[in-house]
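Note sheet for the following structure.
In this view, the complex is presented without one of its protein chains, the others remaining in place.
After this line comes subunit A, so read on.
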Amino acid sequence: MTAPMVHAQGVRKNFGRLEVLQGIDLTVERGQVCCLLGPSGSGKSTLLRCINHLEKIDGGRLAVDGDLVGYRQHGGKLYELREREVAARRRDIGMVFQRFNLFPHMTALENVMEAPVRVARAGKAEARARAQELLDRVGLGDRAGHYPAQLSGGQQQRVAIARALAMEPKLMLFDEPTSALDPELVGDVLDVMRQLAADGMTMVVVTHEIGFAREVGDTAVFMDEGVVVEAGDPRQVLVEPRQERTRAFLSKVL
């Protein structure tokens, strides 16, 4: 039996007195797409950031691919990871941000090459060829030499996806990847994500795109005020929700 890709049990996180995550349970199996929905401030971004160890959890257990996030198990004891080990774990997890966060001083190609060259120590020529391939795959092969400021939001987000894929992650986290885009640019980004899901990538996607969640998601999780209100088959959770809070939220976004 293999461990699930993401396994959260009673995960808690506070910012000072504010309890942002109040005991989250979540399981994402290998190759599955899990869509996270919920009102603003419900803790969705925080949960994603905990999975990638950009935030430390304050309670519960959180494991990625069988390894506890932030710890190494050895001889029945848990050792907190050092900076180098944290970085090494993050290589296997790709993350895509709402505001793209491309490196503005590098071209699209250089953005995609940066981590393979500097972190994985790949050869320049090889990394360049691979980066070009990834840009082709997200439909931006002809924009390799453009700086982020010269690209539309939708194009920037697709470069950001290519950049995350360059490290060949086993898990991809998307934090509202289309929320900052003009409506006509959303489709291109969702198409890339749809293709990625079809290729078997394990994905956790925070999104307000109900159509995408219904069509691509294997599970849908509805969060509110730091707890999971309802989780299950998206066709059930998003079509015939059992909880009043889910119903109220859906009626607002649809």
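Throughout what follows, a contact is a pair of C-beta atoms (placed from the backbone, for glycine too) under 8 Å apart; a residue touches a chain by one contact, two chains touch by 3 or more; residues count from 1.
Methods note: contacts and distances are computed from a predicted model.
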Pick, from "Pyridine nucleotide-disulfide oxidoreductase", "Secreted protein", "Amino acid ABC transporter permease" or "Sulfate transport system ATP-binding protein", the protein name that UniProt gives for the chain of this complex that is not shown. "Amino acid ABC transporter permease"
Tell me which of A:Gly94, A:Pro177, A:Gly226 or A:Pro241 is the one touching the absent chain. A:Gly94
For the chain left out of this view, which of A:Leu68, A:Met167 or A:Val227 touches it? A:Met167
Among A:Pro104, A:Gly123 or A:Gly211, which residue is in contact with the omitted chain in the full complex? A:Pro104
List every residue of subunit A that touches the chain not included in the displayed model. 52, 54, 83-84, 87-88, 90-91, 93-95, 97, 99, 101-107, 114-115, 118-120, 147-150, 160, 163-164, 167
